[in-house]
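The structure follows.
All protein chains but one are shown in place.
When the chains are written out, they are named A and B in that same order, and each has its own residue count from 1.
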Amino acid sequence: MKITWAARSPSSIGWALSLAMAAAVLPARAPAADPVNLEGTWKISAPQLAFKPEGGSIPFTDIGRKRYAQNKRNLAKRAYEEYDYATARCASPGLPRLMLTPERVRIWQRPGWVGFQFEWNRLARQVDMGNLTQPQLRVAADSLFGQDDVIVGRAVPISKGHWEGDTLVVATEGFQNNTLIDNLVPHGYDLKTIERIRLNDANTLEDRITIEDPRYFTRPWQTVVTYQRRPDDPFPENVCLVMRTAEGAAVKP
Amino acid sequence: MNSEIKSIRTGAAVLALLLYAGAAFAQLPGAPNGPPGGGPPGAGGPPGADAAASLLAIPPLPADAPQPSPDPRNFDGTWYHEALLQFQITTDMFGNKAPFNEAGLKVQQRRVKSLKTGTPFINASALCMPMGQPWQMDLNMPFHIFQSKDRLDFAFEEYHGLMQVIMDPAKALPAAYMGSSVGRWDGDTLVVETTGFKDGLWLDVDGTPASKNAKLTMRIRKVKSDHWFLEVEFTLDDPTYYTHPWSWMRDYSWRPDMTLFHEYNCELQTGAKDGVDPSLVPEPQD
Partner (left out) sequence: MSKRAAHPVRFVWSMLTMAITAPVWAHHSAAGYDLSKTLSAQATLKEFRWSAPHSAAVFTIKGPDGKPEDMTVASGSPAMFVKQGFNPKDFLIGDKMEITWHPAMSGHLGGMLASVKFPNGRVFKDVEFAPGLTPSDVLKQADTAK
């Protein structure tokens, strides 16, 4: 908090000083410049393994329909290794599937970025709001890490976000091709998602997700997930590798 | 390794020591750490180590980068262990040898020998399991601190690690692989006491041991010299392996230019039934 010296009287300087000090000792919080504070601990309102498409059905291409059917056959056989690494291996379920987590998620708003900390297996996602100090060394395009991300993508790419009124609009692309949209729906490298995240009320968070992958879907399709606010309690350690059963099927992404 | 892990892992070995430490290794001027530990005792540093350090040095923080809060008790932000990784903590912060007892020395020597014979042991890191604070905070990868009234969340890039420091002892979390951490303020120093480790730890890459009975204390304070950093004094109180508690120092630079993390999807490998690195073998248990 800057102290302006325009007001010269000692009392106003003292007031400004004490305001500055008060602001300094408070823990960091959602930047005052953000139109909405989404921070808090959230839990999905209606646990589900699959996204419900608006309009009733997913507009699959022939390739998409075939792979979806194949995934269903493998699910029936519990052959998770054949099509679902997350369930089989405790690997990252990727996005947008992580937004279906039945465990809690903590949102942190910080200057320049928004973080989502998932209780499940301690995973996280980040939204770059566009004004972080540059270069960002761990993901810079000319770093080896950054190159790898560009070459083969990530299960959870870094998203790019901005505010539109009271809505956090989040765009994600640069996916690996070895995760699923949810427990069954396939995608490839060309997946792109747009999420519109907002508070429906003080205790309800909504994520409206538009999913696009021309190889698997004839057109973009939408789905909505809502979350209820929970107390800001810490997450007991969550380690998927020790929680899953011997057959590898106990993991819920 | 404990029986839980053994029963899940059908194969033996995965990528234990295949560590992905990332860029920066040069010591910053003014950093309080002593010189790095270098190679095994007597081996000397590798040739070209200076060349390596300069090759791998990360650039200084841009002049217009944001600064941390002036509040000495606010640790919120992105921090990074900038110093060259010390892969064997051989001495404490005063230069005394780590005070092994007989049991501790046996474990430590067995681990070091396994590296020489070309059959290194599996450890938590190899399995992509939480590996405890010293290892988690030693590898040259950034972490975030999210600070709120009741706790501090440390979120690590490496192994997508998470450690939560609870400020109210009545609300301490149960035993965990990262232990259970409770914090209190001593002036402007945060004192974090961690107990309740579900398994023993490798403090460093060479396997300096800690048992599950260990109590780890971290005294953390925010310091500004020519750059902002967190100074951490680690103290290990572990009568199973050591004759008395001992301490070492680390510091972590304020690096808002490492806020966006690389992805660490290690279970893609270690979670597979055949995701074993065949070069690793199970560690004998005493």
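In the analysis below, a contact is a pair of C-beta atoms (placed from the backbone, for glycine too) under 8 Å apart; a residue touches a chain by one contact, two chains touch by 3 or more.
Just so you know, these numbers come straight off a predicted model, no measurement behind them.
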*Of A:32, A:76, A:151 or A:202, the residue in touch with the unshown chain*: A:151
*Please give every residue of chain A in contact with the chain that is not shown.*
91, 143-145, 147-148, 151-152, 176-177, 189
*Since one chain has been left out of the picture, which residues of chain B touch it in the full complex?*
12-13, 15, 17-23, 25, 39-40, 43-49, 51-52, 55-56, 84-85, 87, 115-120, 140, 205, 262-266, 268-269, 272, 274-281
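To be clear about the criterion, only the chains that are shown with their structure count from here on.
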*Going by the contact rule at the top, pick out the chain A residues touching chain B in the complex.*
24-25, 27-28, 81, 85, 88-92, 106, 108, 110-113, 115, 117, 121-124, 126, 128, 132-139, 143, 145, 149, 154-156, 158, 178, 232-237, 239-242, 244, 246
*Touching chain A in the complex: which residues of chain B?*
4-5, 7-8, 22-24, 58-59, 61-62, 64-66, 69-71, 73-74, 76-77, 127-130, 142, 144, 146-151, 153, 155, 157, 160-162, 164, 166, 171, 173-174, 176-178, 255-263, 265, 267-268, 270-273, 275
